[in-house]
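Just below is one structure, and these are the notes that go with it.
Apart from one protein chain that is not included, each protein chain of the complex appears where it belongs.
Now for chain A:
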Amino acid sequence: MSASFDFKYHGGAQSAGAEPPLLGIENLFLHIHGRQILHDVSLNIAPGEILAITGESGSGKSLTALATMGLLPDGALTEGHIRLGGKDLLSTPERALCTVRGRKIGMVFQEPMTALNPLARIGDQVAETILTHRAASRAEARLIAAQTLARVGLDPDRIPPSRYPHELSGGQRQRVVIAMAIALKPRLLIADEPTTALDVTTQAQILRLLKTLVCEDGMGLMMITHDLAVVSDLADRIAVMQNGRIIESGPARALFSEMRHPYTRALLSASGHRPTLPAPRPAPPLLKVENALRSYPGRRPSLLAPKAQHQAVRDVSLTLHEGERLGVVGESGCGKSTLARAILGLEPLQGGSIALGGRPVDTPDQRRRIQVVFQDPFGSFNPRHKVGRLVAEPFHLVPDAPKGRSLEEAVAEALTEVGLTPDDAHRHIHAFSGGQRQRIAIARALITRPDIVIFDEAVSALDVRVRARILDLIAELSRRHGLGYLFISHDLSVVRGITDRVLVMREGRIVEEGPTNAVFDNPQHWYTKSLTAAVPILPQPSGGGETDAGHPVP
């Protein structure tokens, strides 16, 4: 794999004999403002090797990458060594580090929307990396930039370097970010959650691209990701981090087949977790959406032309039966969230109808029957209010809402129902973790005893183990109260475990629907096929007798 790698940098520092690693992190300790963040982290990356660092949020995986780049926040104190080709980066002064960043180490960030300058052409942004390091003249830099963009799959005939970032899709922008990182053929590429913000089909393409580039250039790749399925597809070696320590590392296949550390096993089993749902039973229809149409005024094609209409939801019809668990899947921008908001009565429709139990959703009592849990556990609460007030907010829809003592009891009951304690009502929202906040969001949705809850990407922002527990909670609520819900997600494996029936949306239309397992096992529409094919597959732990990776869906 690394046969073509030209090892000419820092030849003097190498000892004869065994090939030294490209990147060697030895006993790295990191304190930020006195808090210990990394504890005795040691890693090696050989040329042409892909090392994946995985773990939950707060495990220190991103800070390991930032330490390697020398981009730690203020107040950071490090001990240990980070050697790139024999040179210790931690003892290198900032000025000298600037010649390393971009030239010897390239970095790909998570969010392609914010990693690019919206006012600069993509070719110029790639050329900027080259010019900053004075690696070539302006004309040559342009040429290299154009070649690099072509290399990352941006065909110059279709997407010339003169385009601006806003003219590209998310995946194309991530390709530009990758082009910037590899323009000078760095020896090490660091990718921090490079596909987390992307759709599943785009993710597959970007992962394939990264793998090809690493092979061709003999770069080392340090890949930070929380997604074990991505890791197992891509990495040669894996390091699992927890609380700032590497708890297990080794070659990918061996690590997944042995799973020595219980934490690794817990992560894997949570990643493929399927909650136990009660068997679906026939029930009368409850929510009926017929030929729903929602369009937004878009840009005027020319100065005097009428505004173009962007149709977010086109002619969508669906039925949700009592107690039914219905999934909606599709990539970002397919209209699934707009559909959810229309059902909640937050967006007007331009055509079609939505009826709950035969009547439109316009009175407070009708609206009480549909509640919602949003994606962002940090954005869906007013930070200035206490939990008790936040949870009780939907009581606004109930004419004789409980007050005083009975209100407190209702809040306490709702909090207990989702696994929190009544005392939590008196705390502020910032005292809770992401998973706890999502429980509070569910408590808020349940307090008016709705017939339907809409989960709009409700578990997408959570770590896998937390996600597994929230999914169990949802399944438990479904069992206990016969709760029906609309579960909207881009994550096919989650939808598969938590729904009976699924709708596949693309460009505002429903392209396929049917029982969840049947649709995913035997997709009919080409789009569903491409979605299911792109989903990275979790490794199956073999041997070891650990078979709790997932319960079969009844």
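Quick notes on this one:
Going forward, a contact is a pair of C-beta atoms (placed from the backbone, for glycine too) under 8 Å apart; a residue touches a chain by one contact, two chains touch by 3 or more; residues count from 1.
Following the convention adopted for this analysis, contacts and distances are computed from a predicted model.
Missing chain, UniProt name from the options "TonB-dependent Receptor Plug Domain", "Hydrazine synthase subunit beta", "Peptide ABC transporter permease" or "Cytochrome bc1 complex cytochrome b subunit": "Peptide ABC transporter permease". Of the candidate positions A:359, A:396, A:426 or A:529, contact with the unshown chain belongs to A:396. In the complete complex, the residue from A:346, A:518 or A:537 that touches the missing chain is A:346. From the options A:338, A:380, A:436 or A:532, the residue with contact to the chain not on display is A:380. On the side of chain A, the interface with the absent chain consists of residues 341, 344, 346, 364, 367-368, 370-372, 374-376, 378-384, 393-397, 430, 441, 444, using the contact rule stated above.
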